[in-house]
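I have a structure here, written as structure tokens, and I will follow up with some questions on it.
For this view, one protein chain was removed and the others were kept in their places.
Entry: chain A
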Amino acid sequence: MAGKPKLHYTRGRGKMESIRWLLAAAGVEFEEEFIEKKEDLEKLRNDGSLLFQQVPMVEIDGMKMVQTRAILCYIAGKYNLYGKDLKERAWIDMYVEGTTDLMGMIMALPFQAADVKEKNIALITERATTRYFPVYEKALKDHGQDYLVGNKLSWADIHLLEAILMTEELKSDILSAFPLLQVSDHLISAWNVTHTFHCPALKAR
């Protein structure tokens, strides 16, 4: 199937957003079919389109892919954003798992009661500045290159950029102690501006 990838999800970020980011960063145009009512989801389930009855689901290269990580790994592999060998892939995987944990905490916020939410925002800020961002800052500092792995743009950089922007929405000065992450933020944004900012899915939040 030579068509564009087709994304099935609700009209919001959720678990599909990282996929939108990665496709956009790879310069891949895609279509979206939004699930707006319960019947839409039921139809997909009854069609047999959802392997485990869940979304996200992405139709790509003749497959109906489910499971966020599986989809991201496939896109990264296909568009050469997954390193040049097993060891680089391992580093990319580790970095992505870190940003996944951080973004997972942020994605859970809208579903929490006000007092729990407040406590978790403080925890997220702490984790971001003491557990996660120091790792990426150090990686960039140690090798002095523009990208996290292998001196080349990879899934890890895109995912980190997404995590940085998401965390900045919570606390705008979160990068104040991380000069290299600030540079990387702008560098990748600039590189990507044609794709990212012209991608309607990312604009429509």
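Operating definition for what follows: a residue touches a chain if its C-beta (ideal position, glycine included) is under 8 Å from a C-beta of that chain, and two chains touch if they have at least 3 such contacts; residues count from 1.
Quick note on the criterion: contacts and distances are computed from a predicted model.
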Self-check item: Listed names "Signal recognition particle 9 kDa protein", "AP-3 complex subunit beta", "glutathione transferase" or "SEH1 like nucleoporin", matching UniProt entry of the absent chain
Solution: "glutathione transferase"
Exercise. Just name the one of A:G12, A:G77, A:G104 or A:P179 that touches the chain not displayed here.
Key: A:G77
Self-check item: From A:D61, A:E118 or A:E169, residue that would touch the chain that is not displayed
Solution: A:D61
Exercise. Since one chain isn't shown, list which residues of chain A touch it in the complete complex.
Key: 51-53, 61, 63, 65-70, 73-74, 77-78, 86-87, 89-90, 93-94, 96-98, 101, 131-132, 135
